[in-house]
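Heads up, one of the protein chains got dropped from this complex, but the rest are sitting where they should.
Entry: subunit A
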């Protein structure tokens, strides 16, 4: 179990369990002892679904990373390749299989494509003469991976580039498939809203897929009240801004991958007495970041300027709790203290880690470079002109950015940004970073357009901003998926709606923080579950759009 996935309004452990079940079923098809050969990239996402213990229960005895030449020796009956459907990986697999054939005792080979089988990869295996060696060739449709109690991601890095630059909508097809899986588990979503070309496509695909599954009625009581599909290209501005929440800054500075972050180890040196600090660790410190950690859940979405005070308050509480031991006199009191000790020590460890991380971040945010960069950004967003220069080496990248809509030559035409900024109140001069009253706290002034659209949809509805919606790219629409009367929900007074918001093309941690802020508002009326093709930040996004040598 991953308990933190069930903390939210929607129990995402149901989804995790479903994909785990599918994995177990596949493993059991290959009877006997097994070795798994991993496409390295997949270990991160798989780590969110299953630990080694699960695989071990199903007779997985060895695991290797996929690499050329011979497989390492393993005394097992089955060898299973877990791979993305990519041609260059097929070449490596073929090498492995062919060298194994020469080695002697025959093994059973299997291949599991994630998230789906590919005709072309199988063709490649055939051309290399090994296709017949595989007994099971299957697909494991890991479309949406639960990251946290309210967060799902497809972790598809190229989705934005493919959709908006290359015109390849395959990742939208997978998004639609992922949504169908969610509906199979959590019931049909009665209302679908959307803004943008890709949103329209995904809605169309969903409706079409539903028509194709005419056989069985979904009899699950719907958990989600509505779905909001948002194109990233409706709001290309937000990901470019430096995220100023705690989690956002960790991502901006160190990069969070599959909920893990690697940090410089110096600040995490174990404090041992008499050590003299001679053995400083040289390997990066790797930490998992999710809401399973109480303290992290509390501070992750705060503006960084509000984190310090929380940490120092916690430190006082924990010290006081440890001091309690002097008051414990009777055996019963001591016993009670001891029983709380594990929890207290966990809290202290967590506090020590986050204090170190906050120190690392502070070193960056107080630097002049950071300040200068932020100033330019904020001038941009509040509408002050700034100029920038680039080198010739970026001509091709600039073309990509222009094609994706990130750059526009200002040729006479009207600049709509001031209108959008004013109507949607994207720039707030008074920001309360400590006790925020508006989503603009996540960027210390700028309110993310994407989240503002979600907020306005929930109240008072998009009809109030028709004019702005027309200025933003792509159509906006509403679809209904009729439910049988037995499944129609009667909301209790005061009960919040649950909206699944799907960012096609990526979402940032600051946007997620802003949505969580809205979910927590007492009179907000809506709680959000967030899904996306990729968790990203400005840097990883632009890097994906850059032209590199073949």
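By definition in this document, contacts are C-beta pairs under 8 Å (C-beta built on N, C-alpha and C of every residue); 3 or more make two chains touch, one makes a residue touch a chain; residues count from 1.
Convention: contacts and distances are computed from a predicted model.
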Hidden subunit of the complex - UniProt protein name among "Thiamine pyrophosphokinase 1 (OsTPK1) (Thiamine kinase 1)", "Glycosylphosphatidylinositol anchor attachment 1 protein", "Spermatogenesis-defective protein 39 homolog" or "Superoxide dismutase": "Spermatogenesis-defective protein 39 homolog"
Options A:56, A:408 or A:480, residue touching the unrepresented chain: A:56
Given A:310, A:328, A:352 or A:424, the one touching the chain that is not displayed: A:352
Residue of A:112, A:205 or A:295 touching the missing chain in the full complex: A:205
Option from A:157, A:251 or A:433 whose C-beta touches the chain left out: A:157
Touch list for subunit A against the chain that is not drawn: 1-3, 38-41, 43-47, 50-56, 61-67, 72-74, 84-89, 91, 114-124, 126-127, 131-132, 134-137, 139, 154-159, 161-162, 166-174, 176, 201, 205, 268, 270, 272, 281, 283-288, 292, 341-343, 345-346, 348-349, 352, 368, 389, 391-393, 395-396, 399, 544, 547-550
